[in-house]
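Of the protein chains in this complex, all but one are displayed in their positions.
Letters A and B mark the chains as written, and numbering starts fresh at 1 in each.
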Amino acid sequence: MAEPRKVSFKINGAVREGTTEPRKLLVDFIRDDLGLTGTHIGCEHGICGACTILFNGEAARSCLMLAVQADGAEITTVEGLAAPDGTLHPLQQAFWEHHALQCGFCTPGMLMAACDLLRVNPSPTEEEIRTGLSAVLCRCTGYQGIVDAVKAAADRMRSSN
Amino acid sequence: MAATQKWVGQPLKRTEDPRLLVGDGVFIADQLFPNLHHAAILRSPHAHARIRSIDASAALRLPGVVGIVTGQDAAKMTRPFAVGVRAPVKYYCMAVDKVRFVGEPVAVVVATNRYLAEDALDLIQVDYEPLSAVVDPERALAADAPLLHEEVGSNLACHRHIVYGDPDAAFADAEVVISERFVFPKYGSTPIETYGVVASFDRTSDVLTIHANFMGPFILHPITARALNLPENKLRLVVPPDIGGSFGIKTGIFPYMSLVGLAAMKTGVTVKWIEDRREHLLASSSGTDRIAYRELAARRDGTILAMRTRWYDNVGGYIRTPEPGCSFRPIGNWFGAYRFQHLEADANVVMTNKSLTGPNRGYACGHLYFEIERMVDLLAEKIGMDPAEVRRRNFIQPGEFPYRTPSGGLYDSGDYPAAFEKALELADYAGLRRSQEQARADGRLFGVGLAVAVDPSVSNMGYITVALDPEIRGRPGYLPKSGALEAATVKVDPLGRIIGVLGSAPQGQGHRTVVAQIIADELGIAPDDITIVDEMDTFTRVWGISSGTYSSRFGSVGTSAAALAARRLRDKLVRFASYLMEVPPESVVWSEGGAHHANNGQVLTLKDLAGRAHWDVESIPPGMEAGLEATAVFAFPEAKAPDLQDRVNSSNTYGFIAEVMAVEIDPDTAAIKILKYVTVHDAGEIINPAIVEGQIYGGALHGLGGALYEELAYDEQGQALAGSFMDYLVPTAHEAVKIDIAHVVSPSPFTTLGAKGLGESSSMTVPAVLANAVTDALKPLGVHIRELPITPSRLWHLMESARSKR
Partner (left out) sequence: MKPPPFEYHDPKTVDETLAILGRYGGEARLLAGGQSLMALLNFRLASPAALVDLNPVPELSYIREEGGQLRFGAMTRQRQIEFSPLVASRLPLMIEATRMVGHLPTRTRGTIGGSIAHADPAAEYPALVTALDGEMVLRSASGTRVVKPADFFKGFFTTAIAPGEMLVEVRIPVTPAHSGWAFEEFSRRHGDFAIVEIVTMLTVDNGRCTRARVAASGVGGAPVRLRPVEEILERDGVGERAIGEASARAAELVDPTSDLHASADYRRHLTRVLTRRALTRAALQVRGNN
């Protein structure tokens, strides 16, 4: 068995450290070692996108990374999306207003992917939103509410900038 | 009715959402437990094999492993699950002497973490004697087919031949007879959250507590308890606060509740098992694949006289409750939306070397309407009539409700012609036909499809006993099964705030929001002043064997219970207030959250009354029970046991769906482009339109997945071909289509608020409407869709073979 290694990274603004076997998946470390269970596991092979986080600001699958690879990185999970005072992020607010979630299981991954999408393309067309969100699977909503929400959030974020 | 409907009917934002949006949802995998250990399951790589021996000694020696469970333990410590058929199928929670499908559990390792548990799996040696396998349900009935269950003697789990009316005479009189063979595929809704079970056994009380993302029906609680040799009141089943989707699929978790429960009892530690995606695709649950033969008798004027149908439902390696529901769940609506009176049905439920099946959104109705609606289109083609006109000529008419179908269904309300015409109008059906003419003139493949469905909700538990011969059900001493109920409690806290308690197990349907809307109207208060608790716990909630969140139940039965409980509480509040006001109850009116004296303007608010009742019990009138709470159990009066002619009202409310779809097919690649999709629903009174539309969008995409993308495919040897999301293709936002939705409202006379269920919605119509649209587009080639999913490769082959014949 490989020696446990130290890992330390910034997550949602706070530095967290731990010791882990090298094979431990980043998503397991985030959920089990750090207790941040908002990031979900849906397939463990990079297709469903439920585990999507922002890794150094960019959306990535946390089931396809080892925890040790996050050493020194900056990570944002769904728990870090709202403002410190609890004000929802425009995407969260728009998801709420547009009935963009039902069971809520894919929602964290969907939000993180949408964050990245709007960062690289602040005014996406509906087609671009659908293409961008095809990175995350949802089985409840038929995606319509999600697409509407991302569009609304994009409008709001642009007008507030 | 509530005095005023201020909140019911509004698209309120959901109270469930903020928690879920910030990552504070509590799903089964998120819950913490003391002394927690983790299970991994060794699964059969063979479709069919005898287990000669299992050597787990090396695995047991691996540091961190605390115990291993094999089929020998299951044989010793558990019993086979009760099955809904007479065939003596021995279905244990894991393979005992044989494996009968790829993915069947063979051993369970319990270790200090999941990584180690999986390492240990690699060290278990199983000696298999491979046997030949069969996956085709017709082939499985051949005399020389491999036999799965020696004690059953054949692969037929259940056979029923049922006749309503006089189909032979109708066929003899028919001017037109059509016959067709259909193949409906095996697919499942693959919720993004997989199964999860946490079990712990308390040796001092002998109580096994199981936490599982199980959503009912709770008849599976006693079935699980008996399999574990536990009295029902020693099995505590707790559902986590959040479930990440189910769509019927999580009904199939109960064998794992038993398996993980067994592991906890054997090892003495708390055992957690979270199914991974590979396990889910190989061995959780899916819809039933079916081969069906259907005949239709009609007159040249388009009047349908009768149908005959024979099907082979493939339930996989073992028939698992609630199968053979796929054969019988829609028995009351076997006639669809049409008035014909004669039907012959020959149901064959077959076991093959595939994974096990069960409810999947639209349970059995996707199959039913794919067949019926294809047949109606075939009739239209044969007699040269517009398919819309054929449907018009056969609809049950608005004046006929409540309408009793020949198979015993009691359609509560509806206006099928109105909903259908609304769909045609919204889609501009005439315009689509004109576009089609133009497209065809240009050599393009443009098609328009129609489909309608009677959408059943709230299963009557009695339907499943149709699997038994009436001769058995007629014997003295036979205990009939029937019913559909749900309970709710509404209580007032000492300061006048309201708590509603439900026994449901939602997976995203927004029960808390909807019930708060209902109670708010009944009590004249705001939804924000109401807290709803919907965490199911069999030790603390009021429940029955039909309880659970499945078969689109909540919209009618759950809401009825909640409204009734609120009304009961309101009545008590009025009586209490009238006593305090020293006037007769008739002179007190409840509104705006308080009791108002009809004449003198005196008001006692909810807070006033709560204060008196809680802090001054002496103020409660003689004869009135103390405590400000009311529980209602709502049970449908028409949910009766099947009669000896196999007639049963299999569901309790029946909505209606009418759809129009236009497609264009790329003649080169056979890719299907959906140009227009209109769906009109009649679900009675709508409580929250946003939630209703969400259900329709989601249901439609499940139908689209099954019709175009998703298939749990197997090769001839029973190897599963779709073991990952690389091969099992779930539609993404990119594949989802725009939908035009409209509603017609025919309130149900049988529910408290007039609402019907609609959770399964268009999942049951999209396969039909799409198949009809594609067939219509390919009319110039003469291609007929008989089999799903319509993959580009399959469709291209159909088109090529049609082209080569021309």
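Some points to look at:
Everything that follows uses one rule, which is that contacts are C-beta pairs under 8 Å (C-beta built on N, C-alpha and C of every residue); 3 or more make two chains touch, one makes a residue touch a chain.
All figures in this text were calculated on a predicted structure; none of them were measured in a lab.
Here the missing chain is touched by one residue of A:52, A:77, A:92 or A:107, and it is A:52. The chain not shown here is touched by just one of B:731, B:754 or B:767, and that residue is B:731.
For chain B, the residues touching the absent chain in the complete assembly are 114-115, 118-119, 122, 276-278, 668-669, 671, 709, 713, 721-722, 724, 726-727, 729, 731-732, 734-735, 791-793, 796-797, 800.
The omitted chain makes contact with chain A at the following residues, 1-2, 5, 21-23, 25, 28, 44-46, 49, 52, 55, 58-61, 63-66, 68-69, 113, 116-117, 120, 131-132, 134-136.
To be clear about the criterion, only the chains that are shown with their structure count from here on.
Averaging C-alpha coordinates per chain places the centre of chain A 30 Å away from that of chain B.
Per the touch definition, chain A reaches chain B in the complex via residues 21, 23-24, 31, 36-45, 47-48, 50, 77-79, 81-82, 88, 92, 95-97, 99, 101-108, 111, 129-131, 133-147. Residues of chain B touching chain A in their complex: 11, 13-14, 16-27, 29-30, 115, 189-194, 242-245, 247, 274, 276-277, 507-510, 690-691, 693-694, 696-702, 724-726, 730, 732-736, 738-739.
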